[in-house]
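Yeah, one chain of the complex is gone here, protein chain that is, but the others are all in their spots.
So, chain A:
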């Protein structure tokens, strides 16, 4: 990368880049190029806090539960908040996408965020049409989620098209729930989704992945992340391939101007383990990834895969001097979850409001 490529010039260039261009460039990059270039691209987005600033690393608190049990979910939320997780979003993958179940969960998250004055946003990762229907019935939805892919046929296999995504965005914008910004969309992607739906037209999975970011870019998202090792070994066989793909995806997204995070993950049928995830986490944190996932002990008991833990995010912050979103960081210090100084240290006791909430439990 030339010394003339600066943060402002890359930002100015982004709208002119097509996904095919950035995918092609990524293919001639070594790992260090993928890191160096991505680290220069700054994509800042806002809803109730500010994500993507320099030297910041945000986390999605992912308190999934196999039966969507509200108390079980709340227990994981406490665990995450006390480890400083949740500034990107508190986002639940529901076990069922019934409108009633989704509405119950979104109302609970809304109440928790208001009650404890947490500067963050909530999301239930259900189909966009379910979110639209829930909004029509009055549900307090912050972010509208959708999985997207890089071909029209693959998106149609997900039951979406550009018009439906636009409808979802407008429904969320209509609620005007953001305080510092109005970026209301959350998208997930992953190499192999088009091939898996037999909708790839013979194109390689990495180019199609970059095309998904161009779909995302159209809708001014707050968050976009690749779920890099989720689909399985038929697409990314082992740790080595997952690491390379995670860095390529982040590079392509950032170059296109997308607020790129990464679900650094693997499944139990892939040839990968925690060591591979540590490598990718460290490299992505060096590359300035906007956010990663946070889950109790790396074990998603609902989706049956392993992603980064609350502890993992603190490791990355410690090693690279990264901090949470500024509004959320203030909240952590005010609540006494993090120590007041600049070090990454957990405080000694539960904050008062949480002590009160737990006091009645046996």
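Simple rule for what comes next: contacts are C-beta pairs under 8 Å (C-beta built on N, C-alpha and C of every residue); 3 or more make two chains touch, one makes a residue touch a chain; residues count from 1.
Basically, contacts and distances are computed from a predicted model.
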Among "Ethanolamine ammonia-lyase small subunit", "Sulfite reductase (NADPH) hemoprotein beta-component", "Sarcosine oxidase subunit gamma" or "ABC transporter permease", the UniProt name of the subunit that does not appear here: "Ethanolamine ammonia-lyase small subunit"
Residue of A:55, A:269 or A:352 touching the missing chain in the full complex: A:269
Hidden partner chain, touching residue among A:26, A:39, A:59 or A:76: A:76
Candidates A:127, A:169, A:250 or A:323 - the one touching the absent chain: A:127
Contact residue for the chain not shown (choose from A:67, A:166 or A:340): A:67
Of A:117, A:162 or A:301, the residue in touch with the unshown chain: A:301
Residue numbers in chain A that touch the chain omitted from display: 63-67, 69-79, 82-83, 95-100, 108, 111-112, 115-116, 127, 129-130, 133, 156-159, 196-199, 232-234, 237, 267-269, 273-274, 295-306, 309, 311, 314-315, 318, 344-350, 354, 357-358, 360-362
